[in-house]
Every structure is written in C-alpha cells, then in structure tokens.
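Structure in structure tokens, see below.
Left out: one protein chain. Kept in place: all the others.
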Amino acid sequence: MNAVTEPHRPYYIPNPSPYPVVLSGALFLLGLGAALRVNALTAGWWVLGAGALLAVYVLFAWFGRVIGESRAGVYGLQEDRAFRWGMLWFITSEVVFFASLFGVLFYERNIAVPWLASFNAPHSALAPFSPWPHFTAQWPNGGPAGQGFEVVNPWGIPALNTLLLLSSGVTVTWAHAGLRAGRRTQLKAGLALTIALGVTFLGFQLHEFSEAYRVLGLTLHSGVYGATFFILTGFHGLHVTIGAIMLAAMLARTWRGDFTPENHFAFEAVTWYWHFVDVVWLMLFVFVYWL
Amino acid sequence: MSAANLSSEQSHAQHHDAPPRGITRWLYATNHKDIGVMYLVFGVLMFFVGGLLAELIRSELLTPTMRVLTPEAYNQVITIHGLVMVFAAVMPITTGFANYLIPLMIGAPDMALPRLNNWGFWLLPAAAVLLVLPWGLKLIGIGTGTIDTGWTMYAPLSIQAGPGADFAFVAVLLLGLSSTMASINILVTVAQQRAPGMSWLRLPVFVWSWVITALLLIAVFPALMAGCIMQITDRHFGTHFFSASGGGDPVLWEHIFWFFGHPEVYILLLPTAGLLPHILATFARKPLYGYKAQVYSFCAIGVMSIVVWAHHMFTSGMPTDVNIYFMLSTMAISVPVAVLFFCWFGTIWRGSMTFETPMLFALGYIVLFGIGGLTGLVLSDAAADQQYHNTYFLVAHFHYALFGGPIMGIFAALYYYLPKMTGRMYSEILGRWHFWLTLAAFNLVFMPQFLLGIAGMPRRIPDYALQFAPLNMVSSIGAFALGATQLLFLYNILRTAFGTSGAVASARVWEGSSGLEFTLPSPPPFHTFATPPAID
Partner (left out) sequence: MSGEKVLRLGLSGVIGAAFLPVRAQARAFYNFQTPVTPIARDVLFIHDLFLVIIAILFAAGIGLLLYTVYAHSRRRHRTAATFTQPVGRKQWLWASTPFVALLIIDYVVLGIPALHSIWALADTRGAEMTVQVTAHQWHWQYQYPAYGIGFSSDLSTPARQIDDRAPKDKHFLLEVNHPLVLPTHEKVLLVLASSDVIHAFWVPAFGVKQDVVPGYLRQTWVEIDKPGVYRGQCAELCGVGHAFMPIVVQAVPPAQFQHWVAAERAREAAVQATASATYSEAQLILRGRQIFQSNCAACHQSNGLGLPGAFPPIAAGHPFAASAPMLAALRARGFYRHGLIVEGPVPNHIRIVLHGIPGTPMPSFAAQLSAADIAAVITYERNDFGNHTGDVIEPATVAALKDGH
C-alpha cells in the first residue's frame, strides 16, 4: 500500500532543531501576555509583544529552514506525502473549529432564544415566573436585556465580498494551472490577483465592521447576534489574513525561482487553505448574513 | 538559531547514530524515542503533582471540618487536580508511548514530522506552567489564585472567577494545539511510514487504538478551543454566549465542554486499552484473541463517543426526548466496550499464564475498569442519574474508570516496556508490592465513595454533614496509603533507569513477547529501522 518508490533513500529525519522549543516559548509568552492583558495588567502588552516578535522570528527561521532543505533536495516522495497528509489533517481540525462556531450559532438561534421566549407562551404554567416577561423569539436577537441594533444588509458588501472570494478561488486555480504548465508569468499574475482580491475583501470587511459599530449599533455587546456575528466573521477574517500572508510568501518564493511544475507542495497547501477559507465564507454568507 | 550549513548537517544526520550530548539533546530533540521519553517523564512528574493535590483534597476531607485549605483554595485544588491529571499526566503518558512505540511497532525510522513532534511536546510544559502560575502570582499579590470552577469550568461561575480562569483557558488552548499536532503526526506516521507488508489490518492493536484516539482528538478538541475563546470574550469583551440576558445560554457551555469531554474519556482510555492485549498475550503466551473485533470496537467506540455527550447533563433540564436519546445511545456504547472485555478474556483463556508485574496490573485493569464500566451502565440511566449525578458515586465511578483504566494500564505498560527502554529489568519484588498495595489502597479510597454518594454526599464540598464522617476518614486514610505506595513505583523506575543493579534485559525481554519492537536490542539504538524491516 505504501510501496516505497525509492528503496535506497532513507526517510529524512531532521537534526536536532531549536525552532520547536523556541516557538513553544513564544506561544507561552503570547498566552501569558494575553492572560495578563485581559486582566488590565500593563505588563501584558510587553509580554505579548515579546511573544509575537519571537513567534514571527521563529516562524521565519523554521520555514526558511524547511524551504532550504526542500531546495537542497532532501525531500522525496514519502516526505512530500507526509507533508500533504499533515496539512490535510490540520485543515480538518480547522473545519471542526468553524463547525463548532456554526454549531454555537445554531444553538443560540434555534434553541437558546426560543427557549428563553417559551416561558412567556400564553398557556405556559411558567408565564407568571418568566424572568423576561416581554421577550419574544426572533432573529436577529440581542437578548432580553440587549440594546437595539440593525444588521448588515447581505446584498451590499457581503454579496460583493462573496464575489471577490469566489473569484479569488478561480484566480488561485488559474495560477496553479500556470505553475503546472510552466507558465510562470501566469503563476505570478494569478497569485498577485488572488492576493489583491483577498486584501480588498479584508478592506471591505474592516469597513463593514466599522459601519456596524458606528452606524448600525451592532457590536460585540449586541447579545448573541452580535457575539456570533463577530466571532464567526472575525475568525474568518483572521484566516483570510493568514491566507493572504501565506499567498504573499508564495509569491515571494515564486519570484525567487522556487517551485517546479512537479514539486510545489507549499504552493498547493496554501491553495487548499485558501479554498477552505472560501468555503467557510460561503457558509457564513448563507447562515450569518442571509438567512 | 541561524540555519547552519545544510549539507554538512545532512551528512551528520545520515551517518551518525549516537544521541547528541547535553541538554540540547532534549530541548532540540527530533528523535521519536527521546521525545517519547520526555512525554513519559513529564507525565509521570505531573502524575505526582496531581497526586499531591489529591492528598491535599483528602486531607481536607479527613474530618467534617478539617481546615487544611480554605473553601476557596479547596475549589482551586480540586480544579487543578482534575486538569493536571487529565491533560498533563494521563494524556502525555499515553502520547509518550505513542511516540516511542508506534515507529518501532510499524517498522518506521521515526515519526513522520519530527520537528512538529517536538513542538507538540514543548507546548505541554508551557501550558502546565500557565495553569499553576496564578498561585505564584497570588504570592506576589496579583489575582486570587488559579481557576476554582472545577475542571468542567461551567459558566457563569467561570465568568465570575478571578484571573486564574483566563490562565486556564489560555492553557487549554495551548494543550489543544499540542494534542492536535501530536494527533496529526500520529495519523500521518501510521498512514505513511509503515514498513512494506505492514497492512492496515496487520497493525498492532496499540497502533489502531491511537489512530482512533488521534482522530477523536482532531474531531473534538477544536470545539473546546472555540469554547474557551468564547469564555474569554464573555469574560472580558462583553459577548453573551453563555448569558441569558443577551439571549445566550449557560448550558451551551456544558454542551461544548462535554462534546469534547466525553470523547476525552475515550481519548484517555483507548491507548491503554490498546496496550492491554499486547501485555495479556505476552504473559498468557497466546496470540491475541479477536484482533478484528477489537479494531472494529475501537472504531465503534470512537464514533459513538461523539454522539452521547449530554449524558453528563441529565439534570441540566434538557427536554425529555433529548434525555431519552442520550440515555439510549449511551447504553449502546456498553456493547463495543463489552467486546473488548470479551477479547481480553479470550486472550488469556486457556493460556499458560505467569504473573509478572505488568500482567498483575493488566489483570487489575480488567477488574477495576470493569467496576468503572458497570457503574457507568448505572449512570447512563437518566432517571437514576437524578440521584447519582454530582455525588461521590460519580466521583468513585470515574476514578474506577480513569485510575482503574488508564492509570493501571500505564503502570502495566511502564513495567512492560521499561526493560525495553532502559535495557535493565526493574525489581520484580518491588513491582509486585506496588501492585498489591495500589490495588488495596485504591479500593480503600474509592469503594467508600460509592457508598457516600448513595448516602447523599455531593461532590466538591470541603465540609460535610456528620453522617458522612466515618467513610470519609476511611477514604482519606486509603488515599494517604495510595500516595505513599506510588513512592515505591518512583523508586523502582528511577532505580531501573539510572541504577546498575537490575538484571540486563534481552532483546525479547519477555518469554512470550512478540512484535517488531522486540526484535530490536534493549535498549534500542538511537535510530532504528532506517531501512524498513521485512514483514512476512
């Protein structure tokens, strides 16, 4: 089943490496900084900053190292497959992460809010005891003690953003086709176009958030609607940002002459990630903005 | 940290078979055995930390109003005891076995992603430090100590809690990252690195148990991570996920927690349930009974464990139909678990058994975990659970399931593989004393707790009514004995690892052992199976 296609080539086992332990240290600092910061301790900013700097540095060094190894040709088919499976499982765990957030949206909207309103039902024996006597179930909902707010019109910026991300899915595939066919100009153009679309998406998204806060009164404090809206769109935006950074790294590597039509795992991994982010957006558009 | 000259490092890697010297061997490790050993050492260390906390709990409960801890400190200690034992003791130890053994068992040169492997490990100490750091901060006047909500961290008690809660939620995020990375690595390794001829249905049972465990971790841990993020935003950024005033629901956290938490029970259990048949077969000198049945049972348990979570919430006020669904689905899990028991019995039945320490612990596992499982059957009943839930009956049940299962299994596996790892035999006499004293003391601690629960003692209380006093004293005395007994174990493993008095272990170690790991010398060389072994 896993026939070793290169029988004389032992699997590449890297030498002892400082990056993992230092990256753990960086994440420790990030965690510590965050925990201090949310409790209004100023030292938190410094610890967070130190952690972030260290993390960025290690990521550069670690990825640089792996890219160096790849260029030196130490990776064979088996290593390549290992990376692919690793990336796929990582994306799977991300899928679970977003699925749980959608699960939360489902629970709040279809279980929690109707439950809270059910105490007021006309024939309910509990009606005299209802903690929220005037509450009715509807969506969007800011909760029985919430302030009023308006929601984002799905057919404005969100629809445009859907178009942007869907086209970016096409352009990245076009870039990939270029890479496979050895047309490097197409590859570069496709990548640049994808990044541009992604950045535009992010810009629109930021604009939408600021509108929500300033004009619509829709904030993190707007009950379950605001909470689920911002956590879902916020984490998606974070993933688009990460994806765009990774695409930019791919563009830089392309410029440097990396990737061959046969061997370009890193590029493929980033496209998988980008498509994943696309699909999440479609779900967001339907379940958060539209329905 | 700069990238050194590649080509020279490469030749170094390919031609050298000795471990690097000094502390960097461990800090910078990429070798699966070294990383496995670090996981084991860290886990055992944390087992003693968690055990110390348990002794504090039992000291407080020695008499109805014993004042070893304030009620506030008591709540912190029970919380950290739970979190440490689950996340920092049992999970790292089973992951350590996975790292050490899986490449040896499937004839792989190493784990598929060695650097990722080391990252996964080093996130653990970071998380453990974050978890207990609030106690240190409290000493210098910052905050109120660690999280004090119980390891279940139910909202809105968790929203009310002091800064320690933020440290705990951040620690869980790091733990989740660590487990996800370890799981990805294990799945890729098993899918990728098997020696030619090692087909899926020839994988040792232990490897299968970890495949299911890793899949479970990837399927549920991200949900808990999402939940922890929501806890933090509820605490500090004004969201209302778990608060009714904004339309949220505290019970949603219970769903998220147990959606993770129930599979977590099997994540703790499956790896040792996978090691058990190896040990039973070795000392019964018989082949494994019902290999396929065990593998399919693991798969069934994996799938089922994801859809039964809310049986932890029968008293939370869910609709009746929901309670009934979760009761009926939970009862179904008893079947694949019973299949495992059946296969364990089948493996030793009409064997030719000897009773070395690993075998004693394996048999002890069957008995104690059997009690845990049978009382679990009782708890699955949504009606009777009205009486059992959150009492000492429940506490006794899950300690029989999680000490009687994973920890007895860990003892068995440590004694079983210690000679392989160190090249020396442990002291059999001390090992047997350790087993019999552990068995006796464990029952002394937890058998009375079943009775306490039935008599109506709720869990997580530092002071209790007078009718519970006699049994609590018995339980506490048992706990002191159980704790003291573990010092024997510590001495025995240290003596084996660092001493020279133990007999030298052969490659095969045990007369009845089989498997690729026993074809290698004891201890195995630093790099093994650089060329894959031939599997007939």
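Going by the order they are written in, the chains are A and B; count residues from 1 in each one.
Please note the rule applied: a residue touches a chain if its C-beta (ideal position, glycine included) is under 8 Å from a C-beta of that chain, and two chains touch if they have at least 3 such contacts.
The structure presented is a predicted model; accordingly, all values stated were derived computationally and were not measured.
Undergrad: List the shown chains that the missing chain touches in the full complex.
TA: Answer for the hidden chain's contacts among shown chains: A, B.
Undergrad: For the full complex, which residue in B:P19, B:P196 or B:P458 touches the chain that was left out?
TA: B:P458
Undergrad: Check the options B:S199, B:T354 or B:T531 and report the residue that touches the missing chain.
TA: The single option touching the absent chain is B:T354.
Undergrad: Pick out which of B:P19, B:P196 or B:G370 touches the chain that's been left out of the picture.
TA: B:G370
Undergrad: From the list A:F102, A:W115 or A:F287, which touches the chain that is not on show?
TA: In the complete complex, the chain left out is touched by residue A:W115.
Undergrad: On chain A, what residues meet the omitted chain?
TA: Chain A touches the missing chain through residues 39-40, 115-116, 119, 125-126, 128-132, 144.
Undergrad: Could you please point out the chain B residues that touch the chain left off the display?
TA: Answer for chain B: residues 64-65, 67, 70-72, 75, 138, 141-145, 148-150, 154-157, 160, 162-163, 243-245, 249-251, 284-293, 315-317, 320, 323-324, 327-328, 331-332, 334-335, 338-339, 341-342, 345-346, 348-355, 363, 366-367, 370-371, 374-375, 377-378, 381-384, 386-387, 389-391, 451, 454-456, 458-467, 471 touch the chain left out.
Everything below uses one rule, namely that only the chains that are shown with their structure count from here on.
Undergrad: Quick one: chain A and chain B, Cα centre-to-centre, how many Å?
TA: For chain A versus chain B, the centre distance works out to 31 Å.
Undergrad: For a test of understanding, state which residues of chain B touch chain A in their complex under the given definition.
TA: 1-3, 6-7, 9-10, 12-14, 20, 24-25, 27-31, 108-110, 112-119, 121-123, 125-127, 129-130, 133, 142-143, 163, 166-167, 170-171, 173-174, 177, 180, 183-185, 187-188, 191-194, 196, 199-200, 218-223, 225-227, 229-230, 232-233, 235-241, 243-249, 252, 255-256, 259, 527, 530-532
Undergrad: Please output the residues of chain A touching chain B within their complex, sorted ascending.
TA: 1-4, 10-25, 27-28, 31-32, 34-35, 38-39, 41, 58, 61-62, 64-65, 68-69, 72, 74, 78, 81-83, 85-86, 89-90, 92-94, 96-97, 99-101, 103-104, 107-108, 111-113, 115-116, 131-132, 141-146, 219-228, 230-231
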